[in-house]
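Every protein chain of the complex appears in place save one, which is left out.
Right after this comes subunit A.
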Amino acid sequence: MGAAFGYFPESGFNLYFHPEVTPGPNEKPTFDPLLGFENGRKERVMIATEEEMRSAKIPLEHRDYCAHHLLKYLSCRKDNWPWAVNCEHEKHVYSHCKYEDYVIRMKEYERERRLRVREYNKKQHEIAAA
């Protein structure tokens, strides 16, 4: 539902109004990730190691690019327990990392959508020219 409101013209309603160019929320990217990047893209680096995450018993769904912040937060919680509220800073840093992660995902979604629109327009032009 998250995308249904917000900016109406580019919102989730377009899944119904323009399904041909609107990627579904659960769909995978269909274009080459390097399309349009002549010099390549900077690959994201996982900072937390698998050993660290395994020893901290972090569930699989939380083993992402922000896991190193999560490890710090969990460690702080344990040190300050039960006054977990003292770890506000660590929690904020982790949440901010997750926010930036979300923004990256949204940018990827937008790239996919624009590429689909571009491809669609190209096809329309070809049909019109033919």
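Keep this in mind: a contact is a pair of C-beta atoms (placed from the backbone, for glycine too) under 8 Å apart; a residue touches a chain by one contact, two chains touch by 3 or more; residues count from 1.
The rule is simple: contacts and distances are computed from a predicted model.
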Of the listed "Ribosome biogenesis protein ERB1", "Origin recognition complex subunit 5", "NADH-ubiquinone oxidoreductase chain 5" or "Acyl carrier protein", the name UniProt assigns to the chain that isn't shown is "NADH-ubiquinone oxidoreductase chain 5"
Omitted-chain contact residue, chosen from A:54, A:78 or A:107 | A:78
In the complete complex, which positions of subunit A touch the hidden chain?
-> 1-7, 12, 25-26, 57, 59, 62, 70, 73-74, 77-78, 81-82, 84-85, 91, 94-95, 98-99, 102
